[in-house]
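Here the complex is missing one protein chain, while the rest keep their positions.
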Amino acid sequence: MSSETMSVVPPTRRRFALPHSARWPLGFAIAALALFALYYFVYYGPVDPDFKAWVQRWLSIASMNESLVWIMCALGLNIVVGYAGLLDLGFVAFWAIGGYTVGWLMSAFFQQVDINILGTAPAGQRGIHINFWIVLVIAGALCALMGVFIGAPTLRLRSDYLALVTLGFGEIIPQLFYNGDNFLQTGFNLTNGTKGILPVDPVEAAAFDKSGVGFRNLGVFDHLSKYVIFVFLVVIIVFVSLRLREGRLGRAWLAIREDELAASAMGVPLMRTKLSAYAVGAIAGGFGGAAFAIHINGVLPDRFKFDISIILLAMVVLGGMGNVWGVILGAFAISWVNSTGLPQAGNAFNESFGTNIDFPSFNFLLFGAVLVLMMLFRREGILPEARTRLVLREPGRTEAESLGADMEAQAPELEALPDVEVAGEATTDEGKRS
Amino acid sequence: MTGATGPMLTLNDIHVYYGNIAAVKGVTIDVNEGEIVTLIGSNGAGKSTTLRTISGLLKPRKGNVTFLGRRIDGINAHDIVGLGIAQSPEGRRIFPKMTVSENLDLGAFLRKDKAEIAADKERMLELFPRLRERIAQKAGTMSGGEQQMLAVARALMARPKLLLLDEPSMGLAPVLVDLIFDTIKRIREQGTTVLLVEQNALAALGIADRAYVLESGTLKLAGSAAELRQDDDIVKAYLGG
Amino acid sequence: SENETGGDSGGKTLIIGVDLPFQGASADTSEATYNAMQLYLDQIGGKAGNYTVKLQKYDDSTAAKGGWDDATCSKNATDHVNNADEVAVMGTYNSGCAKLQVGTLNQAPDGPLLMVSHANTNPGLTKAWEPGEPEKFFPSGTRSYARVITTDDYQGAAAAQFASKDLQVKKCFVLNDNQTYGQGVAKAFADEAAKQGIQVLANEAWDAKATNYTALMQKIKSAGADCVYLGGIYDNNGGQLVKDKVAVLGDNKGAVKLIGPDGFTGYEDFQKLPAGEGTYLTFAGLDASQLKSAGGKGSKLLADYAAKYGKEPASSYVLYGVQALQVILAAIEKSDGTRKGVNSQVFSGAGISISAADAVLGKDLKIDPATGDINVRDLSVLQMTSGAEKFVKPWPLP
Amino acid sequence: MTTSVAANPRPRLGQQIRTYAYWAAAIAIIVPTVIWLGWEIATEPVLFFSSAVAGLSNGALYALIALGYTLVYGIIELINFAHGDLFMLGTLFSGLVLVTILGQTVTGVSLVGWLSFILALVAVAAFCASINVTIEFFAYRRLRRAPKLAPLITAVGISFILQWVGLKWNGSMQKTGWPSLLPQGALNIAGVEIRYTFFVVLAVTIPVLLLLTWVVTKTRAGKAMRATAQDQDAARLMGINVNRTISFTFAVGGALAGVAGVMYQQTIGTTRYDLGFQLGLVAFTAAVLGGIGNLPGAVLGGVLIGLIQGINDGVGLGQKYSATVVFTILILVMVFRPAGLLGSSVGEKV
Partner (left out) sequence: MTAAVEPTGPVVPDAPAAALHAEGIKVQFGGLIAVNGVNFTVPNGGIVSLIGPNGAGKTTFFNALTGLYKVAAGYVLLGGRDITGLPPHRVADLGLARTFQNIRLFGLMTAEENVKVAMHSHLKSGVFGTVLRTPRQRREEKEAHETALELLDFVGIGKTAGEYARNLSYGDQRRLEVARALALRPKVLLLDEPTAGMNPRESAQFTEFVHRVRDEKGLSLLLIEHDMSVVMRVSEHITVLDRGEKIAEGSPEQIRTNDRVIEAYLGTAGKESGA
């Protein structure tokens, strides 16, 4: 390199600059690795016990793993809601199906049979014991199938009705699991009812512990190794989400979100395209469910309630619909607050002030307030996709004209408010596009 | 003309924004009582925005609007209707799930004189026989042109002092275009002042007393309609000459 | 957790986790149980042998559920294990919750973590009940769960015998709340009832989420039942259930009797409910009134409790909580202060025994080291009378 | 024209098959259901009708809640998830008014009782109406021009906040054991019992429906509501005060939730912080079943859902499948009659 170029700053800088699109993936990778290192040292390294306790309290690996499960499901929902614009209020159904697939195929539950395909159960145990990695594929496939099954009769409906019908499925499917110990009064025990199916077989995978890496069956307390598996699954889902969005299918989803009728007139088959969004989203949900089952070492129907669907939706919206990185952030933030942040902050507060306030019971308030305030002041989420920002900010002119909707101008009431923030954003948005 | 002093409607240097984008940048317009004034300009010039501002759907960030001696910028849209300004908006904006009849009734929402309303409605149906044929149809299922007729008729049902028409001839068959322009002339004779926005500038200039030309949100020209019709630039730019 | 200081244990502080539903309908009972345990611990100087013992609360319920919660139970199990100084868990209140925890506690890396429950009556935790039980709770091969109360196979049977022999019931409609405990006790009742010659019309679940049970009660009415058995806990919309029973099938003292298990005892709300009047209840142990009249440590503790908190606890399970604590303390006292050590005191050798003089239950107690079950089997029949649970009679067991 | 063939459409095979499949499916569902119902009626008439009546009484309550749902939806196309929670607060407030403030402690009918009851209706309706109007003012009003998803999510948020209020107010347990001022007991017709409270609920629901229908279809306010529903800016251009109209709608919706709250507290009398959320779903389902935005439809839907639940509890799959049955029926209706039972679908004009 010659001395003249050395003196010029911009080129040197550019040498180290990342392509814009690589920034987030790299950030994610670094965060995931850093957490891995942190946990590894906390568990197996010579760490100060106080620090260890601190980590366990504020960022315990178990709740981290659970967050990863939420992230998987939220990413799945993001494909349905964020990409294709289909409001799904019953996403919990896929989570449940994914979980039960593991319950059925990786446990001693079906005593009637004795099937073992690369299974990890102790010898001599009856039941179906299939290797986790095969079951994962089956769970994905089953969820995709269910997605199509649920979608087929309903995707023709208008958006509100679609929301309701998915909500219906989100109520029916968990209830079938819930009462599945006497499936539809036939006497057949399909799901073991409220008692759930547990324990499930261990996963055979790379195990990280004191002695380094090995390949063995993971136990209940092999959280770190499960963390690696979960991160791997999240990466797959993210990768697929990003790739699909770029391609032909992603465009068709967007087009449907924008204007269904015009999309069909432009040769986009509505049903098939919508179904594919459902199916792909469902697969992610199924992965989430399967991961959850191995996280809690079983399946319990009680977890699959309507609020899960709503919380997932909130995660997607909070993070920024349509943007996988935003959704990851949103899902992590909400699940962390729910599992750790609120109770621990509450404990800390109660300890230092000698009060006895039940903080977790405030999560209704917190959760509600976050949703409302987000919608009022930052509708596009923490990390919006440029496009979504516009969807939720100011509906367009053509929309207003062609649909006769009420969305044409900004509300006069709002006009009066000094809205500096909006102004700033709009400019950055312009900047980004060009 | 009822000896009122000064113009009926004045827009004084108004600036109107959509979010961050200025659509109208300093427009000053007068409309005198009993006049037909037309506002012409190419797509996106800010014509509709100006009308929306008069009606109170948008609020000027700067400048003011005076109607019959009273500031009306910042007043609620529904109160402005009460003062006697009705608009047939761009894009028709009829109530799609209501019948034609109900739409017409809503035009007279603020009026209390039942008998008169009925008579006016009858007059509208006379004017647009097509609407009578479709009287019980849901307005949203009507054809584009039928909706346009309804939008104009609905605005007339308010018996406004000042009528704002945004591209009333859009999508109408030639016979009806003539009819609309005739009607505008007629209602002016009955004492209604009209502010007309038209793409069909030639026809608009044909019936208007005065005209304003908007270009990218600013006023480019103003003058009597007859003058503008002769203006070469205008002819070239808007009349397809 | 690996560098457990084994040797010099003098004065080392050990923790006993107290895992109860501190919210919802059972909250009062849980709070009272914890307070009574703390009171007892204070009275004995907070020590077990050489070790200083502290109680730590774990709440296995959520406000949202208003009762014990699957997810919270599972999470607590991990938390117990992660709490390095914790050597035993007292609890849980609900069998369903225990079943979610025992397996995890049993696999704790530094030896099984002992759990002693004062209230779990579901048989499966210690003996064969459902497929795979109880072995599936003890993957490490060592048992680590004990209890100081009898089980539902006895409780359900006792209720059925009482219904048949004392109440002369002929046709019984059994309901359950669809949870581990409720299904278990309902099944035990139904099985014994059939043996006693009672016609069991059905054993079906009630939906805790339902707004009301009128249609269900109509069904019971048209089936001609003269007895309704409620296998479950009051938390699961029991109030509405009882109200609708009375509205459709009449008074509990009338033609159609209402019988419930321990899951309906100890709830002040239920005691205050007018429609509850006349309900027969069973309790898988001695109720507070019997313990009190027996005198001894238990009645003294109740008196101290009343002196400190203004009134006696509403639930008889409170003293059983202290009893469970006594068992744990005895194990700690004999142990080396490690989890493994504490657990093995209960499940090896002679196990734990407490003399009648020491035990708050006022009986000679012994935990069977092979199963974790207790040797005494008391069962009481109670009846809701003028807003209080009144002891009717003990029910003798085989 | 040379070839003036009156050409018939030539149906395609695929389309034909679809039509047949559609009808076959409809018949395959309806016929066995009817046969099964007939069988139950024939074999166990008393049980069947008792369950049906029990279900109907619930249905009348669902109808009241559904009315409020449908009203608000009809005007601003908002699935107001918080409506059910407002109703829940209504039940609690009703208890507060009647027991704590008016000191009613015993069940039983009396003149004072009736007066208190009516007072409670007014007070709770006003209470819920003002909460609803306040919510509208602070939240939804700012979202007037936002796309649908925004107010929907806001409604979910409000719902959580209201549940939290209920949770703090009442705790997480079922609140039960309130006295009722309404006539207890039941009318016995050939073994089928109809509780007197059912008639009271009907005596409230039916006039409310009629009144609302009259307001919406006949009055100026109603016209303003419908116009606002379809195009707010156009409504402004007609001289309609859109904000006031929407506030009014929320007030009426809130009042309906309040009335439903009192009726529920007086007839069923058990509530919990999440009652509203659950019943809200049922009521919303009812509203959609009847054709959302359609007032008589909401009542029909509510009553039908109650009826179906009752029959299911009594002679069907049993209570634990009640959500399954209700939502299955909902889905079937959506598939076969997407606009709901009384709704009419207005196709989109292109």
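Just a few scattered comments:
As written, the chains take the letters A, B, C and D, and residue 1 is the first residue of each chain.
In the analysis below, a residue touches a chain if its C-beta (ideal position, glycine included) is under 8 Å from a C-beta of that chain, and two chains touch if they have at least 3 such contacts.
What you see is a predicted model, and the numbers here were worked out from it, not measured in a lab.
In the complete complex, the hidden chain is touched by one of B:N20, B:S42, B:T66 or B:T99, namely B:S42. Only one of the listed residues, A:A84, A:A108, A:I150 or A:A255, touches the absent chain: A:A255.
Screening A:L33, A:M266, A:A348 or A:L373 against the full complex identifies A:M266 as the residue touching the chain left out.
Within the full complex, the residue among B:M142, B:L163, B:L195 or B:L219 touching the omitted chain is B:M142.
Mapped onto chain B, the interface with the missing chain covers residues 42-44, 91, 130, 134, 137, 141-146, 148-149, 167, 170-179, 199-203, 236-241.
Hidden from this view is one chain, which touches chain A at 239-240, 243-244, 246-252, 254-255, 258-259, 261-270, 276, 280, 387, 390-391, 396-399, 401-402, 433-434.
Here, only the chains that are shown with their structure count from here on.
Among all pairs of chains, A-D has the largest number of C-beta pairs in contact.
The geometric centre of chain B is 43 Å away from that of chain D, both derived from CA atoms. Inter-chain centre distance (chain A to chain B, centres taken as mean C-alpha positions): 51 Å. Counting only residues that touch two or more partner chains, chain B has 56-57, 76-77, 93-94, 96, 140. Counting partner chains per residue, chain D shows two or more touched chains at residues 167, 172, 230-231, 233-234, 318, 320.
Residues of chain A touching chain D in their complex: 87, 153-154, 156-161, 163-165, 167-169, 171-172, 175-176, 178-179, 184-185, 261, 306, 310, 313-314, 317, 361-362, 364-365, 367-372, 374-376, 379, 391-392, 394-395, 404-411, 413-414. Against chain D, the residues of chain B that register as touching in their complex are 55-57, 76-79, 81-82, 86-87, 89, 93-98, 102, 105-107, 109-110, 138, 140-142, 154-155, 158. Looking at the complex, you find that chain D touches chain C at residues 44, 46-47, 50-51, 54-55, 57-58, 167, 171-174, 176-177, 193, 195, 268-270, 272, 274-275, 278-279, 309-311, 313-315, 318-320, 322.
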